[in-house]
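What you see is the complex with one protein chain gone and the rest in place.
What follows is chain A.
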Amino acid sequence: MTDETQLFVDSWDPSFGASFEAAGGGPATPSSTPVDPSVEIPAAEWRPVDPAPGVPAPEVVLLVDGVRRIDASLWTAEPDGASYPGVAASYAAGVVRCDLGRGAAALAGARVGRGLFTASPSAGDVVAGQIRYPVHRVGGTGELARLQAAVQGPLTELEVAVSGAARTDGDLLVVDGPLRNRRRLPRAIGYIKTQHSQYLDARLTSVVTRMASGQRSPVFALRTSWGGWSWYLRLPVSTGAPWAGIVRVECSPDLTAEEAIGLADLSLVTLPRFASSPYKDPRAPQNLVPIAGLERRLRAMLGDGRLLHRVLTSTVRRGGRR
């Protein structure tokens, strides 16, 4: 950190305040991941699975999600004349605890983080009003697109941190996105809304796309270091598009196959209930209702983006850094 490093906020920035969620749609790229489909049902007999009779929905479901937002794009002016892009981002993660027995959904914990993401070797924390953006140094050349992706790291950390919220027996933790390093949490499933990779071969994929609303595929195993037990599930949906309403659910590879099948059955009686309706949510039905509510709350906690942009602009102009 040197006093000579200057920061400039882009006065107009097309990506300012925009959330950068991945677009929906079916899996585009075939994956080379080795898959073992014969965990629950032999691959030759694959068929959609109906909800298992006698599996009660959990009383309490916890859902974890995070949001992020770019508050401003910056440029640094290094003492040596070089210049690096940077983004000031706010992100938040939270848990919503849906007590279906009592009929009450409440925020069970939420955290907000902010950061200045840049490859500049000399930039320091930015303090804008009462808000501090600690510097997160990014390796490499630090072009803008990579900076935005760099926000995901701290956000995931935050999500992991809030996931340990108070658990009760018989509850179910639904993590938005892959489980990552939350595999040790009990009764946790990862909920992947968008399908990028096609793990199954064409014949098995046709079983998946043949599923009716409220059916799931048999459990299969992803034989990779990060993989685990996984299954597809179709949420209640009215359109007949092959991948409409299909999500992938995963659970920890540390579980036994029986435990994974149990979780798959549990997810099938739990998740459809949370599916959102298309006129309320453009990402319906995959964007679950509690998660949409949680995201709204989290966005509110991020603070007003325009206000932060303004404060950042004026702070940086005054050289208010530490």
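Methods note: a contact is a pair of C-beta atoms (placed from the backbone, for glycine too) under 8 Å apart; a residue touches a chain by one contact, two chains touch by 3 or more; residues count from 1.
The rule is short, and it goes like this: contacts and distances are computed from a predicted model.
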Requested in this report: Out of "Putative Zn-dependent peptidase", "NADH-quinone oxidoreductase subunit L", "ATP-binding protein" or "Ni/Fe-hydrogenase, b-type cytochrome subunit", flag the one the UniProt entry gives for the chain missing from this complex.
Outcome: "ATP-binding protein"
Requested in this report: Consider the whole complex, including the chain that is not shown, and state which of A:G109, A:P236, A:G262 or A:G305 touches that chain.
Outcome: A:G109
Report task. Pick out which of A:V96, A:V160, A:A264 or A:A284 touches the chain that's been left out of the picture. Result -> A:V96
Query raised in the report: In the whole complex, what residues of chain A lie against the chain that is missing from view?
Result: 96, 98-107, 109-114, 131-132, 134, 273-274, 280, 289-290, 292-294, 296-297, 301
